[in-house]
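Every protein chain of the complex appears in place save one, which is left out.
Right after this comes chain A.
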(Lines give C-alpha, C1' and ligand atoms only; values in the text may rest on other atoms or scores of the structure.)
Protein backbone atom coordinates (compact mmCIF):
# COMPACT_ATOMS: atom_id res chain seq x y z
CA UNK A 1 0.00 0.00 0.00
CA UNK A 2 2.63 2.42 1.11
CA UNK A 3 4.68 1.65 -1.98
CA UNK A 4 1.96 2.36 -4.44
CA UNK A 5 1.23 5.61 -2.75
CA UNK A 6 4.86 6.57 -2.90
CA UNK A 7 5.15 5.76 -6.59
CA UNK A 8 2.04 7.71 -7.32
CA UNK A 9 3.43 10.68 -5.50
CA UNK A 10 6.52 10.56 -7.64
CA UNK A 11 4.37 10.35 -10.71
CA UNK A 12 2.41 13.46 -10.02
CA UNK A 13 5.50 15.29 -9.01
CA UNK A 14 7.17 14.57 -12.32
CA UNK A 15 4.03 15.53 -14.17
CA UNK A 16 3.92 18.79 -12.33
CA UNK A 17 7.46 19.42 -13.31
CA UNK A 18 6.66 18.72 -16.94
CA UNK A 19 3.72 21.05 -16.81
CA UNK A 20 5.82 23.73 -15.25
CA UNK A 21 8.52 23.48 -17.90
CA UNK A 22 6.00 23.46 -20.73
CA UNK A 23 4.35 26.52 -19.27
CA UNK A 24 7.57 28.42 -19.21
CA UNK A 25 8.33 27.49 -22.81
CA UNK A 26 4.88 28.41 -24.10
CA UNK A 27 4.71 29.11 -27.79
CA UNK A 28 2.52 32.14 -27.40
CA UNK A 29 3.02 34.87 -24.98
CA UNK A 30 0.02 36.67 -23.65
CA UNK A 31 0.49 40.37 -23.82
CA UNK A 32 -0.27 42.49 -20.81
CA UNK A 33 -3.87 43.66 -20.57
CA UNK A 34 -4.47 46.97 -22.22
CA UNK A 35 -4.92 49.98 -20.00
CA UNK A 36 -7.58 51.35 -22.26
CA UNK A 37 -9.49 48.40 -23.65
CA UNK A 38 -11.79 49.04 -26.58
CA UNK A 39 -15.47 49.45 -25.91
CA UNK A 40 -18.31 48.44 -28.15
CA UNK A 41 -20.83 51.08 -29.11
CA UNK A 42 -23.94 50.95 -31.20
CA UNK A 43 -24.39 54.37 -32.72
CA UNK A 44 -27.34 55.61 -34.71
CA UNK A 45 -26.97 55.53 -38.50
CA UNK A 46 -28.39 58.99 -38.83
CA UNK A 47 -25.78 60.56 -36.59
CA UNK A 48 -23.44 62.51 -38.80
CA UNK A 49 -19.67 62.52 -38.87
CA UNK A 50 -19.63 65.62 -36.74
CA UNK A 51 -21.09 63.75 -33.79
CA UNK A 52 -18.91 63.62 -30.71
CA UNK A 53 -19.10 62.09 -27.28
CA UNK A 54 -19.12 64.86 -24.73
CA UNK A 55 -19.49 65.21 -21.00
CA UNK A 56 -22.65 66.95 -19.90
CA UNK A 57 -24.34 67.30 -16.58
CA UNK A 58 -26.75 64.46 -15.89
CA UNK A 59 -30.07 66.12 -15.09
CA UNK A 60 -31.04 63.73 -12.32
CA UNK A 61 -27.79 62.91 -10.60
CA UNK A 62 -25.96 66.20 -11.29
CA UNK A 63 -22.79 64.42 -12.37
CA UNK A 64 -20.89 64.74 -15.64
CA UNK A 65 -22.10 61.96 -17.90
CA UNK A 66 -21.19 61.00 -21.46
CA UNK A 67 -23.61 61.88 -24.19
CA UNK A 68 -23.37 61.63 -27.95
CA UNK A 69 -24.09 64.97 -29.52
CA UNK A 70 -24.64 65.39 -33.24
CA UNK A 71 -25.05 68.92 -34.56
CA UNK A 72 -27.56 67.73 -37.18
CA UNK A 73 -29.69 65.15 -35.40
CA UNK A 74 -29.51 66.03 -31.78
CA UNK A 75 -28.57 64.37 -28.53
CA UNK A 76 -28.19 60.73 -27.61
CA UNK A 77 -27.78 59.13 -24.26
CA UNK A 78 -25.86 55.91 -23.69
CA UNK A 79 -27.36 52.87 -22.11
CA UNK A 80 -24.85 50.37 -20.86
CA UNK A 81 -25.81 46.74 -21.30
CA UNK A 82 -23.77 44.21 -19.37
CA UNK A 83 -23.85 40.50 -18.99
CA UNK A 84 -25.00 39.40 -15.56
CA UNK A 85 -22.26 38.39 -13.13
CA UNK A 86 -23.53 34.82 -13.09
CA UNK A 87 -22.88 34.36 -16.80
CA UNK A 88 -19.70 36.26 -17.60
CA UNK A 89 -19.14 37.01 -21.23
CA UNK A 90 -16.55 38.79 -23.31
CA UNK A 91 -16.23 40.33 -26.73
CA UNK A 92 -13.93 39.14 -29.45
CA UNK A 93 -13.18 42.22 -31.51
CA UNK A 94 -11.41 41.91 -34.83
CA UNK A 95 -10.80 44.22 -37.71
CA UNK A 96 -11.13 43.07 -41.24
CA UNK A 97 -7.59 43.19 -42.60
CA UNK A 98 -8.38 42.54 -46.22
CA UNK A 99 -10.27 45.74 -46.77
CA UNK A 100 -8.14 48.67 -45.93
CA UNK A 101 -10.08 50.88 -43.59
CA UNK A 102 -11.34 54.08 -44.96
CA UNK A 103 -10.37 57.08 -43.01
CA UNK A 104 -14.02 57.66 -42.55
CA UNK A 105 -14.17 60.00 -39.62
CA UNK A 106 -13.35 63.03 -41.59
CA UNK A 107 -10.54 65.20 -40.48
CA UNK A 108 -9.42 63.02 -37.62
CA UNK A 109 -6.76 60.56 -38.65
CA UNK A 110 -7.53 57.00 -37.80
CA UNK A 111 -4.79 55.74 -35.65
CA UNK A 112 -6.48 52.41 -35.49
CA UNK A 113 -4.88 49.94 -37.85
CA UNK A 114 -1.47 50.03 -36.38
CA UNK A 115 -2.44 49.68 -32.79
CA UNK A 116 -5.91 48.27 -33.21
CA UNK A 117 -5.56 44.57 -33.68
CA UNK A 118 -7.68 41.77 -32.45
CA UNK A 119 -8.99 42.03 -28.94
CA UNK A 120 -10.70 39.95 -26.39
CA UNK A 121 -12.30 42.23 -23.88
CA UNK A 122 -12.77 41.43 -20.29
CA UNK A 123 -16.40 42.37 -19.85
CA UNK A 124 -19.03 42.19 -22.54
CA UNK A 125 -20.26 45.72 -22.16
CA UNK A 126 -22.30 47.24 -24.88
CA UNK A 127 -23.16 50.92 -25.11
CA UNK A 128 -26.26 51.77 -27.04
CA UNK A 129 -26.92 55.35 -27.98
CA UNK A 130 -30.58 56.32 -27.97
CA UNK A 131 -32.08 59.73 -28.65
CA UNK A 132 -32.80 61.92 -25.67
CA UNK A 133 -34.71 65.16 -25.55
CA UNK A 134 -32.08 67.87 -24.96
CA UNK A 135 -34.70 69.53 -22.82
CA UNK A 136 -33.70 67.26 -19.97
CA UNK A 137 -30.06 68.25 -20.30
CA UNK A 138 -30.87 71.91 -19.81
CA UNK A 139 -33.27 71.32 -16.92
CA UNK A 140 -30.53 71.89 -14.35
CA UNK A 141 -30.05 75.36 -15.78
CA UNK A 142 -33.60 76.22 -14.83
CA UNK A 143 -33.14 75.58 -11.16
CA UNK A 144 -32.69 78.84 -9.42
CA UNK A 145 -32.77 78.16 -5.75
CA UNK A 146 -33.41 81.76 -4.83
CA UNK A 147 -36.49 82.29 -6.90
CA UNK A 148 -40.22 81.89 -6.58
CA UNK A 149 -42.14 81.91 -9.83
CA UNK A 150 -43.40 85.49 -9.37
CA UNK A 151 -39.97 86.94 -8.76
CA UNK A 152 -38.33 85.14 -11.66
CA UNK A 153 -37.03 87.43 -14.31
CA UNK A 154 -36.72 86.96 -18.00
CA UNK A 155 -33.13 86.22 -18.83
CA UNK A 156 -31.36 85.22 -21.98
CA UNK A 157 -30.54 81.65 -22.94
CA UNK A 158 -26.85 82.28 -22.41
CA UNK A 159 -27.50 83.33 -18.86
CA UNK A 160 -29.44 80.12 -18.34
CA UNK A 161 -26.62 78.03 -19.71
CA UNK A 162 -24.15 79.92 -17.59
CA UNK A 163 -25.60 78.39 -14.47
CA UNK A 164 -24.18 74.94 -15.16
CA UNK A 165 -20.98 76.01 -16.81
CA UNK A 166 -18.89 74.77 -13.94
CA UNK A 167 -20.34 71.28 -13.84
CA UNK A 168 -20.82 70.84 -17.55
CA UNK A 169 -17.61 72.03 -19.20
CA UNK A 170 -18.44 70.76 -22.66
CA UNK A 171 -21.70 72.63 -22.90
CA UNK A 172 -20.16 75.84 -24.20
CA UNK A 173 -18.16 73.87 -26.69
CA UNK A 174 -21.16 72.21 -28.22
CA UNK A 175 -23.17 75.44 -28.26
CA UNK A 176 -20.81 76.70 -30.97
CA UNK A 177 -21.11 73.60 -33.11
CA UNK A 178 -22.73 73.42 -36.46
CA UNK A 179 -22.93 77.16 -36.95
CA UNK A 180 -25.05 77.49 -33.79
CA UNK A 181 -27.55 74.79 -34.74
CA UNK A 182 -27.04 73.02 -31.45
CA UNK A 183 -27.67 76.29 -29.69
CA UNK A 184 -30.83 76.87 -31.65
CA UNK A 185 -32.01 73.40 -30.79
CA UNK A 186 -31.37 73.92 -27.10
CA UNK A 187 -33.06 77.31 -27.06
CA UNK A 188 -36.05 75.90 -28.88
CA UNK A 189 -36.39 73.20 -26.23
CA UNK A 190 -35.88 75.82 -23.56
CA UNK A 191 -38.77 77.73 -25.06
CA UNK A 192 -40.98 74.69 -24.61
CA UNK A 193 -40.83 74.97 -20.86
CA UNK A 194 -40.44 78.72 -20.48
CA UNK A 195 -42.43 81.85 -21.01
CA UNK A 196 -40.61 83.78 -23.66
CA UNK A 197 -40.31 87.39 -24.62
CA UNK A 198 -38.54 88.82 -27.63
CA UNK A 199 -36.33 91.68 -26.62
CA UNK A 200 -34.88 93.11 -29.75
CA UNK A 201 -32.99 90.42 -31.55
CA UNK A 202 -32.60 88.36 -28.40
CA UNK A 203 -35.10 86.00 -26.90
CA UNK A 204 -35.58 86.06 -23.16
CA UNK A 205 -36.76 83.05 -21.16
CA UNK A 206 -38.53 82.62 -17.86
CA UNK A 207 -39.01 79.12 -16.46
CA UNK A 208 -42.62 78.04 -16.17
CA UNK A 209 -43.40 75.09 -13.93
CA UNK A 210 -46.78 74.55 -15.54
CA UNK A 211 -45.23 74.28 -18.96
CA UNK A 212 -42.68 71.77 -17.74
CA UNK A 213 -45.40 69.69 -16.11
CA UNK A 214 -47.40 69.70 -19.31
CA UNK A 215 -44.33 68.76 -21.30
CA UNK A 216 -43.41 65.85 -19.06
CA UNK A 217 -47.03 64.74 -18.96
CA UNK A 218 -47.25 64.70 -22.73
CA UNK A 219 -44.10 62.60 -22.85
CA UNK A 220 -45.60 60.25 -20.30
CA UNK A 221 -48.77 60.05 -22.35
CA UNK A 222 -46.83 59.11 -25.45
CA UNK A 223 -44.98 56.50 -23.47
CA UNK A 224 -48.17 55.00 -22.09
CA UNK A 225 -50.25 54.83 -25.26
CA UNK A 226 -48.93 51.35 -25.83
CA UNK A 227 -48.24 48.99 -22.94
CA UNK A 228 -45.10 49.71 -20.98
CA UNK A 229 -42.09 47.39 -21.15
CA UNK A 230 -43.13 44.05 -19.73
CA UNK A 231 -41.24 44.06 -16.45
CA UNK A 232 -42.44 47.59 -15.78
CA UNK A 233 -46.00 46.78 -16.74
CA UNK A 234 -45.96 43.74 -14.47
CA UNK A 235 -44.50 45.47 -11.46
CA UNK A 236 -46.11 48.89 -11.58
CA UNK A 237 -49.37 48.42 -13.43
CA UNK A 238 -50.68 44.87 -13.03
CA UNK A 239 -49.55 44.18 -9.46
CA UNK A 240 -50.76 47.37 -7.76
CA UNK A 241 -54.16 47.05 -9.40
CA UNK A 242 -54.57 43.40 -8.53
CA UNK A 243 -57.40 42.75 -6.13
CA UNK A 244 -57.42 39.93 -3.59
CA UNK A 245 -59.35 36.91 -4.80
CA UNK A 246 -63.00 36.77 -4.02
CA UNK A 247 -62.73 33.59 -1.95
CA UNK A 248 -60.90 35.45 0.74
CA UNK A 249 -63.24 38.37 0.61
CA UNK A 250 -66.32 36.23 0.75
CA UNK A 251 -64.92 34.43 3.73
CA UNK A 252 -64.74 37.68 5.61
CA UNK A 253 -68.31 38.58 4.86
CA UNK A 254 -69.55 35.16 5.92
CA UNK A 255 -67.66 35.29 9.18
CA UNK A 256 -69.33 38.54 9.94
CA UNK A 257 -72.69 37.09 9.00
CA UNK A 258 -72.36 33.95 11.06
CA UNK A 259 -70.97 35.85 13.94
CA UNK A 260 -73.91 38.18 13.95
CA UNK A 261 -76.39 35.35 13.70
CA UNK A 262 -74.60 33.46 16.42
CA UNK A 263 -74.81 36.50 18.60
CA UNK A 264 -78.49 36.91 17.91
CA UNK A 265 -79.01 33.21 18.38
CA UNK A 266 -77.35 33.36 21.74
CA UNK A 267 -79.59 36.15 22.86
CA UNK A 268 -82.74 34.42 21.74
CA UNK A 269 -81.72 30.96 22.82
CA UNK A 270 -82.91 31.76 26.31
CA UNK A 271 -86.46 32.25 25.07
CA UNK A 272 -87.02 29.25 22.86
CA UNK A 273 -85.23 27.33 20.16
CA UNK A 274 -88.18 27.73 17.75
CA UNK A 275 -88.02 31.48 17.59
CA UNK A 276 -84.27 31.19 17.35
CA UNK A 277 -84.28 29.33 14.05
CA UNK A 278 -87.08 31.50 12.76
CA UNK A 279 -85.18 34.70 13.38
CA UNK A 280 -81.88 33.25 12.27
CA UNK A 281 -82.98 32.30 8.80
CA UNK A 282 -84.14 35.66 7.46
CA UNK A 283 -81.01 37.47 8.59
CA UNK A 284 -78.92 35.03 6.71
CA UNK A 285 -81.04 35.23 3.60
CA UNK A 286 -80.82 38.97 3.50
CA UNK A 287 -77.07 38.88 3.81
CA UNK A 288 -76.85 36.26 1.14
CA UNK A 289 -78.89 38.23 -1.35
CA UNK A 290 -76.92 41.36 -0.59
CA UNK A 291 -73.65 39.78 -1.51
CA UNK A 292 -75.30 38.37 -4.60
CA UNK A 293 -74.06 34.91 -3.90
CA UNK A 294 -74.66 31.63 -5.64
CA UNK A 295 -77.12 28.95 -4.60
CA UNK A 296 -74.49 27.01 -2.74
CA UNK A 297 -74.15 29.77 -0.18
CA UNK A 298 -77.86 29.96 0.47
CA UNK A 299 -77.99 26.18 0.71
CA UNK A 300 -75.27 25.88 3.28
CA UNK A 301 -76.53 28.81 5.28
CA UNK A 302 -80.07 27.49 5.42
CA UNK A 303 -78.84 24.12 6.53
CA UNK A 304 -76.91 25.91 9.19
CA UNK A 305 -79.90 27.92 10.23
CA UNK A 306 -82.21 24.90 10.33
CA UNK A 307 -79.98 23.28 12.88
CA UNK A 308 -80.85 25.16 16.02
CA UNK A 309 -78.05 23.72 18.10
CA UNK A 310 -75.22 24.51 15.72
CA UNK A 311 -71.76 24.16 17.11
CA UNK A 312 -68.80 26.30 16.25
CA UNK A 313 -67.16 23.56 14.22
CA UNK A 314 -70.03 23.27 11.78
CA UNK A 315 -69.91 27.00 11.20
CA UNK A 316 -66.31 26.78 10.20
CA UNK A 317 -67.04 23.85 7.95
CA UNK A 318 -69.77 25.70 6.06
CA UNK A 319 -67.52 28.72 5.68
CA UNK A 320 -64.82 26.62 4.13
CA UNK A 321 -67.15 25.06 1.63
CA UNK A 322 -68.23 28.52 0.52
CA UNK A 323 -64.67 29.62 0.12
CA UNK A 324 -63.86 26.64 -2.05
CA UNK A 325 -66.97 27.02 -4.14
CA UNK A 326 -66.25 30.60 -5.08
CA UNK A 327 -62.52 30.79 -4.91
CA UNK A 328 -60.24 32.63 -7.29
CA UNK A 329 -62.57 35.27 -8.63
CA UNK A 330 -60.97 38.68 -8.10
CA UNK A 331 -63.08 40.96 -6.00
CA UNK A 332 -62.54 43.90 -8.38
CA UNK A 333 -61.45 44.17 -11.96
CA UNK A 334 -59.72 47.34 -13.07
CA UNK A 335 -61.44 49.03 -15.99
CA UNK A 336 -59.37 49.93 -19.09
CA UNK A 337 -59.57 53.56 -18.05
CA UNK A 338 -58.07 52.81 -14.67
CA UNK A 339 -55.34 50.72 -16.25
CA UNK A 340 -54.38 53.44 -18.71
CA UNK A 341 -54.36 56.02 -15.93
CA UNK A 342 -52.09 53.82 -13.86
CA UNK A 343 -49.83 53.42 -16.87
CA UNK A 344 -49.72 57.16 -17.36
CA UNK A 345 -48.85 57.72 -13.75
CA UNK A 346 -46.15 55.08 -13.88
CA UNK A 347 -44.65 56.64 -17.01
CA UNK A 348 -44.75 60.09 -15.46
CA UNK A 349 -43.04 58.87 -12.32
CA UNK A 350 -40.48 57.02 -14.39
CA UNK A 351 -39.54 60.11 -16.37
CA UNK A 352 -39.40 62.18 -13.23
CA UNK A 353 -37.22 59.71 -11.42
CA UNK A 354 -34.71 59.22 -14.20
CA UNK A 355 -34.41 62.58 -15.98
CA UNK A 356 -35.72 65.36 -13.81
CA UNK A 357 -33.69 66.98 -11.02
CA UNK A 358 -35.09 65.94 -7.69
CA UNK A 359 -35.78 69.52 -6.66
CA UNK A 360 -38.05 69.88 -9.67
CA UNK A 361 -39.79 66.57 -9.14
CA UNK A 362 -41.58 67.76 -6.03
CA UNK A 363 -42.82 70.79 -7.94
CA UNK A 364 -43.98 68.58 -10.80
CA UNK A 365 -45.80 66.19 -8.47
CA UNK A 366 -47.64 69.06 -6.83
CA UNK A 367 -48.54 70.62 -10.17
CA UNK A 368 -49.75 67.38 -11.69
CA UNK A 369 -53.30 67.29 -10.26
CA UNK A 370 -53.88 70.78 -11.61
CA UNK A 371 -53.25 69.66 -15.18
CA UNK A 372 -56.54 69.78 -17.08
CA UNK A 373 -55.90 66.74 -19.27
CA UNK A 374 -54.82 64.48 -16.43
CA UNK A 375 -57.73 63.47 -14.23
CA UNK A 376 -56.56 60.68 -11.97
CA UNK A 377 -59.85 60.63 -10.04
CA UNK A 378 -61.11 57.20 -11.18
CA UNK A 379 -57.73 55.66 -10.46
CA UNK A 380 -57.59 57.13 -6.97
CA UNK A 381 -61.07 55.92 -6.03
CA UNK A 382 -60.21 52.49 -7.39
CA UNK A 383 -56.97 52.37 -5.40
CA UNK A 384 -58.56 53.44 -2.13
CA UNK A 385 -61.28 50.84 -2.55
CA UNK A 386 -58.62 48.25 -3.33
CA UNK A 387 -56.67 49.21 -0.25
CA UNK A 388 -59.70 48.71 1.92
CA UNK A 389 -60.32 45.27 0.41
CA UNK A 390 -56.74 44.24 0.95
CA UNK A 391 -56.85 45.25 4.59
CA UNK A 392 -60.01 43.28 5.07
CA UNK A 393 -58.43 40.26 3.46
CA UNK A 394 -55.39 40.54 5.70
CA UNK A 395 -57.55 40.76 8.81
CA UNK A 396 -59.62 37.80 7.71
CA UNK A 397 -56.55 35.75 7.02
CA UNK A 398 -54.82 36.54 10.29
CA UNK A 399 -57.99 35.68 12.15
CA UNK A 400 -58.64 32.39 10.44
CA UNK A 401 -55.21 31.19 9.53
CA UNK A 402 -54.20 29.16 12.52
CA UNK A 403 -52.71 26.37 10.44
CA UNK A 404 -49.83 28.40 9.14
CA UNK A 405 -46.75 27.36 11.00
CA UNK A 406 -43.74 29.46 11.49
CA UNK A 407 -40.98 28.42 9.17
CA UNK A 408 -37.80 27.66 11.01
CA UNK A 409 -34.53 28.77 9.57
CA UNK A 410 -31.37 26.73 9.58
CA UNK A 411 -29.95 28.35 12.66
CA UNK A 412 -32.96 27.49 14.72
CA UNK A 413 -32.93 23.94 13.44
CA UNK A 414 -29.29 23.56 14.35
CA UNK A 415 -29.95 24.99 17.77
CA UNK A 416 -32.79 22.61 18.34
CA UNK A 417 -30.74 19.63 17.19
CA UNK A 418 -27.96 20.68 19.52
CA UNK A 419 -30.38 20.94 22.44
CA UNK A 420 -31.84 17.55 21.69
CA UNK A 421 -28.41 15.99 21.50
CA UNK A 422 -27.43 17.54 24.80
CA UNK A 423 -30.58 16.34 26.45
CA UNK A 424 -30.05 12.83 25.17
CA UNK A 425 -26.51 12.85 26.45
CA UNK A 426 -27.69 14.10 29.80
CA UNK A 427 -30.33 11.43 30.02
CA UNK A 428 -27.80 8.77 29.15
CA UNK A 429 -25.44 9.94 31.82
CA UNK A 430 -28.24 10.01 34.33
CA UNK A 431 -29.28 6.50 33.43
CA UNK A 432 -25.79 5.24 34.09
CA UNK A 433 -25.70 6.92 37.50
CA UNK A 434 -29.07 5.52 38.47
CA UNK A 435 -29.40 2.41 40.59
CA UNK A 436 -32.01 -0.25 39.97
CA UNK A 437 -33.81 0.69 43.14
CA UNK A 438 -34.14 4.30 42.03
CA UNK A 439 -35.40 3.18 38.63
CA UNK A 440 -37.97 0.90 40.22
CA UNK A 441 -39.19 3.59 42.56
CA UNK A 442 -40.09 5.73 39.57
CA UNK A 443 -42.83 3.24 38.72
CA UNK A 444 -44.40 3.40 42.16
CA UNK A 445 -47.84 4.90 42.27
CA UNK A 446 -47.46 7.87 44.57
CA UNK A 447 -51.03 9.09 44.19
CA UNK A 448 -52.38 10.32 47.49
CA UNK A 449 -48.93 10.85 48.90
CA UNK A 450 -47.94 14.37 49.78
CA UNK A 451 -44.55 15.83 49.05
CA UNK A 452 -42.02 15.98 51.85
CA UNK A 453 -41.88 19.74 51.48
CA UNK A 454 -45.54 19.82 52.58
CA UNK A 455 -44.49 18.42 55.94
CA UNK A 456 -41.06 19.89 56.44
CA UNK A 457 -40.32 23.49 55.67
CA UNK A 458 -37.23 24.52 53.80
CA UNK A 459 -34.26 25.68 55.80
CA UNK A 460 -33.15 29.17 55.01
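The rule we apply is simple: a residue touches a chain if its C-beta (ideal position, glycine included) is under 8 Å from a C-beta of that chain, and two chains touch if they have at least 3 such contacts; residues count from 1.
Here, contacts and distances are computed from a predicted model.
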item	value
Identity of the absent chain, which is to be given by its UniProt protein name, from "NADH-ubiquinone oxidoreductase chain 1", "Exoribonuclease phosphorolytic domain-containing protein", "DNA sliding clamp PCNA" or "Ubiquitin-conjugating enzyme/RWD-like protein"	"DNA sliding clamp PCNA"
For chain A, residues in touch with the removed chain	430, 432-438, 440-442, 444-459
